[in-house]
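Notes for the one structure printed next.
Then we have subunit A:
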Amino acid sequence: MNIADIINPANLVYEKTKVMNDVPMHYCPGCSHGVVHKIVGEIIEEMGIQDKTIGVAPVGCAVFAYKYLDIDWQQAAHGRAPAVATGIKRLLPDRYVFTYQGDGDLAAIGTAETIHACNRGENIAIIFINNGIYGMTGGQMAPTTLKGMKSSTSPNGREVSLAGHPLNISELLAKLEGTCYVTRQAVHTVAAVKKCKRAIQKALENSMENKGTSIVEVVSTCSSGWKMTPADSNNWMVDNMFPEYPMGDLKNI
Partner candidate 1 sequence: MTEEIIISGFGGQGVLSMGKILAYSGLMQGQEVSWMPSYGPEQRGGTANVTVILSDSRISSPVLHTYDTAIVLNQPSLERFESRIKPGGTLIYDGNGFHKFPTRTDINVYRIDATEYAYANNSAKTMNMIILGGLLKIRPIVTVENVLRGLKKSLPERHHHLLGMNESAIQIGMELIKQQNAV
Partner candidate 2 sequence: MTDQNNEEVLLMKGNEAIAHAAIRCGCDGYFGYPITPQSEIMETLMELEPWNTTGMVVLQAESEVASINMVYGAAGCGKKSMTTSSSPGVSLMQEGISYMAGSELPCLIVNVMRGGPGLGTIQASQADYFQTVKGGGHGDYRIITLAPASVQEMADHVSLAFDLAFKYRTPAMILADGIIGQMMEKVVLPPYQPRWTEGEIREKSPWATLGKRPQNKPNVITSLALQAEEMEELNLRLQARYREIENNEVIYEELNCEDADYIFVAFGTSARVCQKAMELAREEGIKAGLIRPITLYPFPKDILKHYASKVKGMLTVEMNAGQMVEDVKLSTCGKIPVEFYGRMGGIVPSPDEVLNALKTKLIEI
């Protein structure tokens, strides 16, 4: 048997989605972003909405999301993605509009835009990567950094008396009447990836049904920021992040 016999459509069991560009990614080994990007790409391909989807990229590690997914994108200022997405969706109500944001972007500098877009019930999907740290700028403390968790701006661990509490923003957003679907997912196992994919697909479908805002929080790893191997990061996430940010639907209307 030679290689041409193996690489043969009849033997195909897995193929990278065509919505993902064939370019090297800048994400670190073990980072959750790559998996979530792939999920989003697959959903867009499967739903056949590549020509009807506009993504809004954040400032943060996913700032280059537009290089990896072959759809129209707008790159927003730090924290402003929900406002930018509002502008797009209000003018183009028949398009799928989603934001892709990290914890610093969504839950610190962009809190006002996040809450008000959700409170207006903008018909958009928000994909929220929560790894409890600022990855892009080199591992500083995020609003979602755990109590006692070390970062470059909390070198001895986050001290609540100094820096306040980890912000459970999804719980907060679930309370707003404008949101229809708030769920917390992860992508550390095959089963989790499948579940997360269904959640993101539902969020995108909701955005066409005039139901309000959907938020999919993906509790994620940051091996570089956490200074762990990818495998250790996954375990650390399960042991430490999940108790603070428990998996599952917070709201599903």
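Things to note:
Definition applied: contacts are C-beta pairs under 8 Å (C-beta built on N, C-alpha and C of every residue); 3 or more make two chains touch, one makes a residue touch a chain; residues count from 1.
The candidates were selected such that all candidates are chains of the complex that A comes from, given by their letters.
All values derive from a computational prediction rather than experimental measurement.
Note on this complex: subunit A touches candidate 2; the remaining options among 1 or 2 do not touch it here. If you check the complex, the residues on subunit A that touch candidate 2 are 50-54, 56-57, 63, 66, 70-77, 80, 83-88, 90-92, 95, 112-113, 116.
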